[in-house]
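What follows is a short report on a single structure.
All protein chains of the complex are present and in place, except for one that has been dropped.
Per-chain numbering from 1; labels A, B and C assigned in written order.
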């Protein structure tokens, strides 16, 4: 029996060609695995058929949209995950769910190797390979584009030579990765970091500068999970999808930054993540209302590390797992409603209410009859400042 | 000779009344000290005269606007200081500069005590008293509003009884603190955290929802200091003022959050800080381009702690001083230009350029001829993931 | 029916007198609560009887030794909790368990108030009151020593006047707090921080300088819990007790440091904690063997914060709870054996073995036939250093 290789398959030119190329180079049978994480585009059956037409011995297609929303987007939301305070880890969280399906397919189909189409200068190679190493440490990994310097030109030549059922002319100037959590765009002219993105770059979001009416939305969370929008029960996937529509329709969630890749270089990235940004904004404010101060402060440290780990390909790692238990614990009381106005590219919280609120009107109000005992403050202030004062007494004389 | 008390004087009802009240209660002479940190309103001479009319033995007025911008706003900018990821520490950074002038006046005028008008449930009492403790540890502090339960009603009665030159009818529904770095607003109806702010609350910013043309601005930084706007040299104060105008004119910098006060309660705060938000946004992106990854990651930890310390009244403290040296070091290469579009409540970076850039087009580009050696990646990825892989091998069997 | 006050009762002079004094001052009935956390000394019945003789309306005595070991010492062990890298939080972890019994007694006996005998300059007042606030936020707290300036001299006079059954002459020069996790000693001559402790200060430990034979011990952990000593199954309490004997007999666990109190001052403290130090030392090394690197590194951050919170009286707090879930997760694989030599004041790990070990002989060995692929290293090193190298290229020219 032949050796089998599982290939992360997108349906596009590069990975379609890879099916045959890997087969020829290695003599192995190729099992193509395509995972729907909400990227849209062609339907799974079309993709499945193309894989087989291109020579795959098996083609596995998985609708992982709910799984992706529940097990990958939701932890990112609860971690308020914004790498470098900006980027909601769009591609970074989709790779692990794909890896999980690759590992399962490899086990099921008896493959010894996993193949992916990433280059050697991006983050995704790390996410694929480290993920495979963690889920199926005995699998080997090959990366034709990186390890064999496979290029688009070679791929086209190969496809034409073998008359593969791929439209090689459908060349987009953009390199795009998208899923329900957002969309990442790279393209030549954006590699000059002085250039601004043009409107053509965007797809999930409308132009925020256009005049339109504001959209007010109320998002209900239960223990950190978005469970209703405007009072209608939703799954996590539906929450993201609906907010992609509504926040995207108002131009919310465009991002443009120079970011630090794990492989040691800085790159310029443009993203759209209307649903993610709206949800994170709402979630952060509900945490402001329901999470105790010291816990909130330390959670920021945990959030930053969580974001770095996930960006850096360590989704399946002991520290990530342990941070997840910490973050899950912080969500126990993150229940309530956030009212937001979506408009002109902004998602602005205008109201919050919660039975789990730690905001105590009677303690906070400046009206008469408040319950805060101001006589306690003097002692507090004096001892709070005592270490600085003792140091100051010394330092003023030295 | 009488004992002397230095009073932090705003020119308003409460502190005007306090001049006489403190004098009567303590038998001390009161020296009123008013500090201009860009809050606008009455001119310093008017305020000075009122203090004397209300019974102050001396009235000191100081134009501290440049000092405030250079020594307080600038460190906050370089720390990208946003308490709870939102609030640019508007009041928190103005208290220390006022404290400094109070301590100097106390020394100059031979006072033994400093008085302030803060309540016992806010942060500002801490900032005043801990600051005084650090700059002049031998001074005593009194806080009539807090320690003697002084109220607005008592103040009005007192003022009318003594016929003080204060317009007691000029009652605003808002409690406002403002300076060049921003403006904080509290008012009764906002104490219900489900209520949205109304347009009347705002003064530094125009309604972002109104249609107007975008404003493009180029900000030049030199070692973390904003030194030019659209090519025109500016002081730090001018940079903030001009961006307050221009970003404020586009509705940038409105903030509304529930925040954790040092005294242990949550409060709801509404802020406007157009210049601060525009500058911090630009500065963060220039750091993305010019600051090395590990340094940038640790700087976030330092930034968070810096913001907590300053919010919590510890501006003059050994840790704050040491973090300042760290942050100053990080700014060595933060030089270059950021182009932003100010529009519709958003300050969006659209371009960045810097001779100190660490973004290397030749390493980053996906065009041919790039200089990144992809053959290095495989080994990197393998060893990067090795700890997770070893752990996975164990964990899959246990 | 009279109001009732629950008093944290030690059996000693101060709290014995407090029973009557509180009763007289407040008109309330006093319920005395004594908790055995392994402090030794008088038996609980004697203490119980004395409380009643001194006028308590009820006297509750609780053997909380196993509870203390399992629910307070064990989390401290798993957190490797050493405040300021030295102090194993001896008193800090006993206060919460006492508070728990006070709160339960208050509920059971219908008390409205809790009383404790702490002074106003120590940490224990915070631990008692913040703990009560968290477990029973409606209870009031009184602290006679602090709030009414009650002194030892007043207590003696009061006891003699009323002929209380207390030996007022049993004055020790030492102020001691002890439990099974360790022993804290304060005394006048140690307040001069240049003075060394004398041998008379110590009770849990023998003089380490005396000649004696080493003692080799093997401690078995299961998921972070010490479960056997030299192969004999033990409870956590027994593990601590046995190691107090054996490590204490070798002079292990003496500590002498200047430490930062929460109330803002530095104090000099001398501790003995032979069992705690031996267990923590063993546990740390077993973690070195079984915990993955990134997790181990972040755990240090969590450990430091855990120790600060517990020292600072925040045992019952949301952040402490959430850190506990994190730490519990880290212990999943901390199973195995540690061999230590106890001798001359040192507890030295000499061997470790674990089925959960991440130490892989075949990867680590420098013998032939190792499984580490050195060809991966070059790429790793190059990309690992790339950010520094890019920064260096810039910095060398600027």
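One rule holds in what follows: a residue touches a chain if its C-beta (ideal position, glycine included) is under 8 Å from a C-beta of that chain, and two chains touch if they have at least 3 such contacts.
Not measured: the values here are computed from a predicted model.
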item: Contact set of the excluded chain (shown chains only); value: A, B, C
item: Residue, one of A:29, A:124 or A:292, that touches the chain absent here; value: A:292
item: Candidates B:323, B:364, B:377 or B:392 - the one touching the absent chain; value: B:323
item: Absent chain, residues of subunit A that touch it; value: 292-294, 333, 355-358, 360, 363, 373, 375-380, 382-384, 387-388, 390-391, 394-395, 398
item: Chain not shown, touching residues in subunit B; value: 260, 263-265, 291-292, 294-295, 298-299, 301, 305, 309, 314, 317-319, 321-323, 325-326, 328-330, 383-387, 390
item: Touch residues of subunit C, complete complex, unshown partner; value: 84-85, 119-121, 125-126, 129-130, 133-135, 137, 143, 146-147, 149, 175, 186, 188, 191-197, 208-209, 211, 214, 254, 256-260, 262-268, 284-285, 288-289, 293, 296-297, 300-301, 304, 308, 312-314, 316-318, 339, 341, 343-346, 348-353, 357-361, 363-367, 370, 372, 374-378, 380-382, 384-389, 391-393, 395-396
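FYI, only the chains that are shown with their structure count from here on.
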item: Where subunit B and subunit C are represented by their mean Cα positions, the distance between them in whole Å; value: 40
item: Euclidean distance of C-alpha centroids - subunit A vs subunit B, Å; value: 32
item: Overlap residues in subunit B, where contacts from two or more other chains coincide; value: 293, 357-358, 360, 363, 375-378, 380, 382, 384, 387-388, 391, 395
